[in-house]
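Note that one protein chain is taken out, while the other chains of the complex remain in position.
Lettered A, B and C in written order, each chain numbered from 1.
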Amino acid sequence: MTEQASAVTADELNAFFEQGFAGVGARPLVTLAERGRLVLSLRADAGHLRPGGYISGPTQMAMADHAAYAALFTVTGIVPMALTSNLNINFLRPCIGEAVLAEAEVLKAGRVSAVMEVSLRAEGAEKPSAHAVVTYVMPKG
Amino acid sequence: MTEQASAVTADELNAFFEQGFAGVGARPLVTLAERGRLVLSLRADAGHLRPGGYISGPTQMAMADHAAYAALFTVTGIVPMALTSNLNINFLRPCIGEAVLAEAEVLKAGRVSAVMEVSLRAEGAEKPSAHAVVTYVMPKG
Amino acid sequence: MTEQASAVTADELNAFFEQGFAGVGARPLVTLAERGRLVLSLRADAGHLRPGGYISGPTQMAMADHAAYAALFTVTGIVPMALTSNLNINFLRPCIGEAVLAEAEVLKAGRVSAVMEVSLRAEGAEKPSAHAVVTYVMPKG
Partner (left out) sequence: MTEQASAVTADELNAFFEQGFAGVGARPLVTLAERGRLVLSLRADAGHLRPGGYISGPTQMAMADHAAYAALFTVTGIVPMALTSNLNINFLRPCIGEAVLAEAEVLKAGRVSAVMEVSLRAEGAEKPSAHAVVTYVMPKG
């Protein structure tokens, strides 16, 4: 799925996300954007961690949702009003590390909806900590 | 499922959550704890909102996960090492309001795992904004 | 949600399903159809059972899908080309009995998609054997 270029570059995606959301702490950054595939990276801070250095479930769910959204744009271009309709996540192993990576792949990008698969992994870990499948619905028209 | 008393009171749950997590901003509060059923409430702040006053998907997912965890304790007592293994959420309608409520019901509390159903709704809204089903695994022994 | 009449009666639904599908063995029957709520019942035969008299996972998944489809019609009228886009099912307890019931409730029936919640239970059992949430997409136009 990589022969055609991504509809947006990693820099364009990072610029879009920077102006749109004014959250606290570290922002996730797109480190790779190919057509249909994207990697998002987040440096974990205190708000993302549970005692013992575990990157929390909610942090991983938010990463999965964000990575799916950004991955969709590598196929469709930036569509801000695309909205999550379904997210299913399985937590497989503890996620322990200073950063967490989300690798998202577009399974389908249709006129009405799109489905992305996301594998989450602590930076440096060999196996994924979680696996999610996320459905987005496209805005009308 | 309400004839037997809850294994913990709302006050006990709120005290447990206060000492355990040092997050930023408003904490969710347990406003009702019956055996097998619990209501969690969060006053939304800037970090929880998207432009237009929408309470974000990740905020609702974190609420669903937290409410399921707390609801489980109304049956088992407080089991800190119970861990989320699966979360499935469907977003049904925009969630617009100053606070969001999560009503969780225990579908099953077994020796190995437990399954909770959570309905999320903006305070004052008639219909739910999202619906989740969350599976927790119990610690060994 | 029951004050307005169902868009179709149980008899109309059973007639529709009888002419549409030519499967083998017993067909599920709609035993209750209210607006937004429906009960589907299936008498289990050999093809539905595993050794020990357990009603199989695939039988329960098919029942959940069918009950969700029929429940949707109590709100929209019969829309044959509605298609399942997502199904999530949690198996809670063994399903042992001569018949299995699926009680479906419509969480949302929109122009583009609909979400139904389904509780499955062996006939005579006090607690559900499985719980599913099913999303259907509506045909265009």
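We adopt the following convention: a residue touches a chain if its C-beta (ideal position, glycine included) is under 8 Å from a C-beta of that chain, and two chains touch if they have at least 3 such contacts.
Keep in mind it's a predicted model, so treat the numbers as computed, not measured.
The absent chain, not drawn in this view, touches the displayed chains A, B, C throughout the complex. The omitted chain makes contact with just one of the residues C:Leu32, C:Ala62, C:Ile78 or C:Ile96: C:Ala62. When the whole complex is considered, the residue among B:Ser41, B:Gln60, B:Asn88 or B:Ser129 that touches the unshown chain is B:Asn88.
Shown as candidates are A:Leu29, A:Leu49, A:Val79 or A:Leu92; the residue that touches the absent chain is A:Leu92.
Within the entire complex, the positions of subunit A that touch the omitted partner chain are 86, 88, 90, 92-93, 107-108, 115, 117, 127-128, 131, 133, 135.
Residues of subunit B in contact with the chain left out of this view: 85-86, 88, 112-113, 135, 137. With the whole complex as reference, residues 20-24, 46-47, 50-51, 57-58, 61-62, 65, 83-91 of subunit C touch the missing chain.
The rule we apply is simple: only the chains that are shown with their structure count from here on.
Taken together, the touching pairs cover every possible pairing of the chains. Note: the chain lying farthest from subunit C is A, by mean C-alpha position.
Relative to the centroid of all protein Cα atoms, the closest per-chain Cα centroid is that of B.
Centre-to-centre separation between subunit B and subunit C, using Cα means, comes to 28 Å. Shared interface positions of subunit A, defined as residues touching 2 or more other chains, are 85-86, 88.
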